[in-house]
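The following block contains the structure, expressed as structure tokens.
Complex shown without one protein chain; remaining protein chains in place.
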Amino acid sequence: MPTTVQPAVVGATGYTGAELTRLLLKHPRCRTPLLFHDRDEAANADFAELYPWYADANASARLPIERLDWAQMQRAGVDVLFLCTPHELSRRLVPQAVERGLRVVDLSGAWRLKQATHRAVYAFEDENPQAASALDASAAYGIPELRASAIADARVVANAGCYATSIILALAAWIDGGLLDVNAGVVCDSKSGVSGAGKAATARTHFVEVSDNFSAYSVFGHRHTGEVLEQLGLERAQLQFTPHLLPIPRGIFSSIYVRARNGTRARDLDACLREFYRDAPFVRVRGSGKLPEIRFTLHTNYCDIGFAMESDGPRVLLVSCLDNLVKGASGQAVQNFNVMYGFDQREGLQ
Amino acid sequence: MPTTVQPAVVGATGYTGAELTRLLLKHPRCRTPLLFHDRDEAANADFAELYPWYADANASARLPIERLDWAQMQRAGVDVLFLCTPHELSRRLVPQAVERGLRVVDLSGAWRLKQATHRAVYAFEDENPQAASALDASAAYGIPELRASAIADARVVANAGCYATSIILALAAWIDGGLLDVNAGVVCDSKSGVSGAGKAATARTHFVEVSDNFSAYSVFGHRHTGEVLEQLGLERAQLQFTPHLLPIPRGIFSSIYVRARNGTRARDLDACLREFYRDAPFVRVRGSGKLPEIRFTLHTNYCDIGFAMESDGPRVLLVSCLDNLVKGASGQAVQNFNVMYGFDQREGLQ
Amino acid sequence: MPTTVQPAVVGATGYTGAELTRLLLKHPRCRTPLLFHDRDEAANADFAELYPWYADANASARLPIERLDWAQMQRAGVDVLFLCTPHELSRRLVPQAVERGLRVVDLSGAWRLKQATHRAVYAFEDENPQAASALDASAAYGIPELRASAIADARVVANAGCYATSIILALAAWIDGGLLDVNAGVVCDSKSGVSGAGKAATARTHFVEVSDNFSAYSVFGHRHTGEVLEQLGLERAQLQFTPHLLPIPRGIFSSIYVRARNGTRARDLDACLREFYRDAPFVRVRGSGKLPEIRFTLHTNYCDIGFAMESDGPRVLLVSCLDNLVKGASGQAVQNFNVMYGFDQREGLQ
Partner (left out) sequence: MPTTVQPAVVGATGYTGAELTRLLLKHPRCRTPLLFHDRDEAANADFAELYPWYADANASARLPIERLDWAQMQRAGVDVLFLCTPHELSRRLVPQAVERGLRVVDLSGAWRLKQATHRAVYAFEDENPQAASALDASAAYGIPELRASAIADARVVANAGCYATSIILALAAWIDGGLLDVNAGVVCDSKSGVSGAGKAATARTHFVEVSDNFSAYSVFGHRHTGEVLEQLGLERAQLQFTPHLLPIPRGIFSSIYVRARNGTRARDLDACLREFYRDAPFVRVRGSGKLPEIRFTLHTNYCDIGFAMESDGPRVLLVSCLDNLVKGASGQAVQNFNVMYGFDQREGLQ
């Protein structure tokens, strides 16, 4: 276990990149991260100017965001590379980074999916399909509550998607425990704040289009669906997932409708959750009859889980909340990083 | 068919009462409504002072809101009484109004439910149980797209609930047409703006508690559930309904998860909706693959309905949107009023 | 006075263009407007698809938005052209329209300023400087409460700016009446909702950048400053105007700090306002001690004005509110149109 690690971040100008940079800057095991932007045309920028709210009083502490430069990384002794880049770019950069001996936490969807049918939604065009295929097989899915040992050993960690994290963490315990009748269908009605759509200014992120409004999108086709299916071992026909856009800057709320197996009581569901997450520092089981709200988790790395069971069963509403930029992205990336380097999962996250 | 009608409004100080007053003030068939407040202790107020945005430039046009006074109503020749009152008060006032020969549109939940088991959630204590029971039986459920002839003849119209309207209008066509497998379960994940919680200042309506947040409430027990079951002819076990609080002032969005019967195609679902609402001026069928958003309906009496069907069926996401203060309350009250008096449903609503 | 007029709108895809189209569609003196977009590259669109909330139930009523076409306008007998276009484009189109005999209401800043020093902020490059100069001189400034007779006669009306309208209407009465000590300075601290920045998706209009935030912009250099100076007859040194961005979709609130002349009492200020706007249907004088709020005016063509005077004088806080898309843009454009054609100012605006 090293004392300190030298990280670099590609894509530090976006929302997840900025949140990640903020976390790494105060991480006790990290040296000051090298920051790169992800677009060739971008002029060099300064992190403290782009995100003054993350800067401290000493304005002299500049944090330049520069053009991606492998040689500079080598000179600086970079150990681990965090990619906050579009999936096409991650698909291209990760093999290059691995070749140079770096470990990688990729926050895009590029390396999360094991099944080619699921990967089809991304339509990757790999320069070296063989190398890509090997990485597809070896990359660890980055949700430390479920995949800690794979993450600890991995060269590449594919940080879990924001919606996927909220759904997988909510359902994993009961599915693992065999408490659900998944053939009766699992409906995930999820809602996300606007930062989930990224920093690009589009019609979908315009204040006037979003405020006082609510809408669904990517119905029957959101890219996180495959992650949920693979990680929970569900069939496509068993899961229905609809994402919606909330008029708030950040936060995810998933309302999940399931049926418990015959004879399962609320107390069984409660106990199963508590046992499953007994040693998970970032899952707060609120339990039976106690539903979390988005604000419980904002600006934290917690995923809060609660549920309500119909008095005469078997129907259950399961709710999970998290901050899409923290537990749904950059906080989880740091948590994965901690597992990769043998640090306490909580380092730099409290 | 009368030329003009004299209305009175009880509870004109609240959000639905104010919206209703605004609509009645510009209704071509209504004389200026008499306005009453619904709390004994309330001092007399003036509508134009409470709701300056509804007043026109001529500040001299005062609209006093006074203590409920049956004699004053009689002197003014009131024909129809609109109640924007808590359900306990509506339960008390409606028999008194009927006794005095008035027709009533009640916007509370007091008279909507036909089955005693459903009514139990309200725990009414009636002064005259026999009279109440007779009115329970005779009151028309106030959703004009489905119950126009009963409404036309009714002495008392129980204006449909806001959530109930959004769900019933979305599902009625397909259930009526036998296109759904309702035994596979109907999940209604509904979201409402804060005005649905009324004008009372509570922890639930405090700006700081609501903004940047999202939460579920009344899980497995919301009072509108009974309306939906009765109007759609569903069993309790077939329907799961969860209301959520959106950080916006107004609007309802219902995400409804259903399964179509074997062999049903998207075009059948689309055609069924269009045919069912062919003559309904306030239901806009957006159709297959076109989901409405809350903003499409704000400040209007429209309910917009759209859906998406899985490519290989049978799962369907059905979405309906409306403005909870208009089609979900006061606009629908005016629409019911139009039907009661034989006017065009659109009078005063465009 | 004609019975009906044929309007056309250029720039109907933007926020002011859409609001204007909505108003013209229900204007009793207007035939259905021809709609054009303002960008050469834009594909043809349909108004009812872009703005479904403005469409009525009858989906068959398509409203195509097409490429600007003078010949088509001529064939359709267009009388008046509304320009919701960037000022550079308005500067180019207005001379062409006038040449073709059309009357014009231009909603941009292209023709509002009489003094070349003020116009300098726009840096116009006119194809025909002489014609432009003549139109600069003859265009009427479009604020009907102050310039009705010029507007009635004008070929080109330069619709007043949104901030400018809120400031000019608030101050005009007292300056005209000589009740202010303008040499003591006039401070206008104005706040606008995001739609004032237009429909273009930019960093400034991104939901995440705007929500939970507040900021100032264009300090000491906003383009509306010249309008205010010219219309109120103030010197640059007498006025300080700062616009700010409010995290709401629409509405302007101007806090104006002035000093009354010695001996002026609150009742004098109040009486002056009431007298000045006695016949103005869209200015609601709330008077002394009664400050308007933005919501009083949303979705209306009203400008609400109120003030508070220090008990021992002479300092006064003057507040005006309006909806930047209605009285600050499209509503005022319709009001100007009504004056141009001799209709009641209120036609189509209530």
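Per-chain residue numbering starts at 1, and chain names A, B and C are given in the order in which the chains are listed.
FYI, contacts are C-beta pairs under 8 Å (C-beta built on N, C-alpha and C of every residue); 3 or more make two chains touch, one makes a residue touch a chain.
On a predicted model such as this, the values are computed, not experimentally measured, just so you know.
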| item | value |
| --- | --- |
| Among C:H244, C:R261, C:R274 or C:R346, residue touching the chain not depicted | C:H244 |
| Omitted-chain contact residue, chosen from B:G185, B:P247, B:G287 or B:G348 | B:P247 |
| Touching residues (missing chain, whole complex) on chain A | 52-53, 55-57, 59, 212, 280-284, 286, 292, 295-300, 302, 304, 350 |
| Residues of chain C (touch criterion as defined above) contacting the omitted chain | 184-185, 187, 189, 191, 211-216, 219-220, 240, 242, 244, 246-251, 253, 255, 257, 291, 293-295, 298, 308, 310-311, 315, 317, 319 |
| Absent-chain interface as seen on chain B, which is shown | 15, 194-195, 199, 201-203, 205-208, 210-212, 247-250 |
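As a working rule, only the chains that are shown with their structure count from here on.
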| item | value |
| --- | --- |
| For chain B paired with chain C, centre-to-centre distance based on mean C-alpha positions, whole Å | 37 |
| Multi-chain contact sites of chain A, meaning residues that touch two or more partners | 211-212, 247-250 |
